[in-house]
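A single protein chain has been omitted; all remaining protein chains appear in their positions.
Showing subunit A:
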Amino acid sequence: MTTLTDPPQGSFRLSMLINDTRYRSLTFQAIALLLLIVSIAYLANNLFANLAAAGLNIAYDFLGTPAGYDINQTLVEYNSRSTHARAALVGILNTLLVAFLSCVMATVFGVLAGVLRLSNNWLVAKLMSFYVEIFRNIPVLIWIIIIFTIMTAVMPAPRAFRGDEPEASMLLGLVAFTNRGIYIPAPVWGPGSLVVVATFIVSIVGVIGYRRYATNLLYSTGKLLPTGWPSLAILFVPTILMFYIMGRPIGLDIPELGGFNFRGGIQVGAPLIALWFALSIYTGAFIAENVRAGIQAVSKGQTEAASALGLRPGRVMKLVVLPQALRVIIPPLISQYLNITKNSSLAIAVGYADITATLGGITLNQTGRAIECVLLLMLFYLTISLLISAVMNVYNNAVKLKER
C-alpha cells in the first residue's frame, strides 16, 4: 500500500526571489516601488532645500490675513477686508455655480443635438453635424473669448438706456441686456409668500404622484391616461390661485438705471454668461456624439420590434432606445462633466472670479505664496472631480445592465 504525500516543501531560500516564478514578480514590484519612493523623496527634499535656500517656507498663515481686493460676483458676504480664505471660498462657489449651470445646459444641448443628428430629416441631421463639427474642433478658450467679445462689443452699454429717447430699451420693461451682463427682475418675498412656495412644492409632489398613478394604471389595466396637460395644470393652477388668494405676496424688483449701472434685480454678469454658454455649447458637442454613439449601440432590432408593436417614434425613443442607450452614454458623460469643471478654470480669460482667479490668481499674486496656492488649487480640483465621479458612478450603477 502506498500513500501519496505532498512533494517535500523546500524551505524558503533567498534565491527563490529571483528564480521562483511565484515570488519573482513581487520582487520586481517591490524594487520599483522602492525606487519610486526614493525618487519622490529626493525630489521633495530637493524642493524644500531649494525653498529654504531662497529663504522661502511653506506656510498657510496668509489665508487668515485680509485679502484687500474686491470681487465682482460674490455668492456669500465678502468685502475687501475679508480674509484670503474667504476670497477662496467665494471663488469655489463661483466655480461650482458655473460648473453646475454648464453641466445642465451642456446635457440639454448634447441630448438634443445627439438625437436630432440621427433624425431622418436631412436638413436637421446636417445642421446638427455642422454644430458638432464646428464646436468641438475649436478650442473652448477661443469660444469663451469670442462670446465675451461679442457680448461686450455688440450689446449696448448701460448709458445707452439713458435719456428721453434712449438708443436701447429694456425687454418688456423687465430685462436689460447690456454689455456688462443681463439684468433680470428679482423676486421680493412679501408676507404670505411662504404659503405660495409651499403650494408649489406640494404641486410638484402631486405631479409625481399623478404620473406614478398613470403608469400603474397603464400596467395593470392597459388604460392610457394623458400625462402632458394634467401635469402642467397640477403644477401651475393651484400655485397661481394661491398667489392671488394670498394677495399677490411675491413682487418683482425690476432693475432700474441708477448712476453708472442698473440697480436692483439680479445681475447675471457678462463673464458668467460667456463662460457658461461657451462651456455648454462646446461640451454639448461632445455629449451629442456620446448620445449618438449610445443610441446607435442599441441594436436595430429593438427599434424595429418596438415599431412592430405599434409604438410611435417618440415612444420608441423614450421607452425603448434611450433607457438602453444610457448604459453606453453615462460613462463618457462623467468625463465630460469633469472636463466642464476643469475647463471652468479658463474663467480667468474673461475676468470671472472662479477659484483659479481668486486663490490661484489675485491671492497668489498679492501674497507671492505660489506653491501653497497651487497645492490648494490642486486639492480642490481633485476633490471636486472625485466627488462628481462618485455621484455619477452611483447613477451609472442605477441604470447599467442588471446582470442576474
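Going forward, a residue touches a chain if its C-beta (ideal position, glycine included) is under 8 Å from a C-beta of that chain, and two chains touch if they have at least 3 such contacts; residues count from 1.
Simple rule for what comes next: contacts and distances are computed from a predicted model.
Assign the chain not included in the display its UniProt protein name, restricting the answer to "Pyruvate dehydrogenase E1 component alpha subunit", "AB hydrolase-1 domain-containing protein", "Amino acid ABC transporter substrate-binding protein" or "Peptidoglycan glycosyltransferase MrdB".
"Amino acid ABC transporter substrate-binding protein"
Check the options A:173, A:259, A:301 or A:314 and report the residue that touches the missing chain.
Result: among the candidates, A:259 touches the missing chain.
In the full complex, which of A:83, A:129 or A:179 touches the chain missing from this view?
Of the listed residues, the one touching the omitted chain is A:179.
Please pick, from A:18, A:34 or A:49, the residue that touches the omitted chain in the full complex.
A:49
Since one chain isn't shown, list which residues of subunit A touch it in the complete complex.
35, 39, 42-43, 46, 49-50, 53-56, 68-72, 79-81, 152-153, 157, 159, 179-180, 258-261, 263, 270, 348, 351, 353, 357, 361-362, 364-368, 370
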